[in-house]
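So that we are looking at the same thing, I have put the structure below in structure tokens.
What you see is the complex with one protein chain gone and the rest in place.
This part shows chain A:
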Amino acid sequence: MNLRRKKKLNTTNSKFRSLITHFDKKSPISEQYRTIRTNIEFSAVDKSYKTIVVTSSGPGEGKSTTTANLAVVFAQQNKKVLLIDGDLRKPTVHYTFQLDNTIGLTNILTGQSTCDAAVKSSEVEHLSVLTCGPIPPNPAEMLGSDAMKKLLEHVAEQFDIIIIDSPPVLAVTDAQILANLTDGIVLVTKSGQTEYDMAIRATELLKNSRAKLLGAVLNHKDQKQSNYYYYYGNK
């Protein structure tokens, strides 16, 4: 009994940690995500960035958490947001939002399901989620297919903004494929982990794609080094 309760608490904690913008809107970290949202909107002065892919140079840099929270803060603006789990190798979006992953993106791309059936509504208002679905043997080919291109064109008509979580740039080609199908790219870097040469290589690869590299998000920075962010939260 105690073990089950403990497990449930841990799940709640990890969910709270991942979706801090939803569970604690007034937190300083939520404010930081809103700053990123504002900066992305400022980037779209000359051109509308409807589809945004979020990636990083390597694994474990916090791109999935950033993607989820970014989708939440856009939804909080009363915009119709679709969050797509484009990481067909290690999908995490369904864990973050605690959704069923039996039907998802891969089912649509293989013609086994329709977009309307696969897209799920989340507990966050105005935010819909398209989970990964069953993990395919050929993720890169699926993401680069015409079906993916048509899907993005279709959802662009239904939603105000589409945010795609993608695998790391240097690990696989998936992120580059997605970058060529979208309007903007956000590169997530982790303070004290992302190495210079890896970040440079990732930036060069992304700059060669069709989409515009909007900028970088510096993740996991020590609080002591950025006290000025804590003006709002502690009031």
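Basically, contacts are C-beta pairs under 8 Å (C-beta built on N, C-alpha and C of every residue); 3 or more make two chains touch, one makes a residue touch a chain; residues count from 1.
Simple rule for what comes next: contacts and distances are computed from a predicted model.
J.: For the chain that is missing from this picture, which UniProt protein name fits: "Capsular polysaccharide biosynthesis protein", "Electron transfer flavoprotein subunit beta", "Glutamate synthase" or "Sulfate adenylyltransferase subunit 2"?
T.: This omitted chain is identified in its UniProt record as "Capsular polysaccharide biosynthesis protein".
J.: Going by the contact rule already stated, which one of A:100, A:116, A:157 or A:197 would touch the omitted chain in the full complex?
T.: A:197
J.: Touching the absent chain: which residues on chain A qualify?
T.: So the residues of chain A touching the missing chain come out as 13, 16-17, 20, 23-24, 27-29, 32-33, 35-36, 39-40, 43, 62, 66, 186-187, 189-197, 199-200, 203, 213-223, 225-226, 229, 233.
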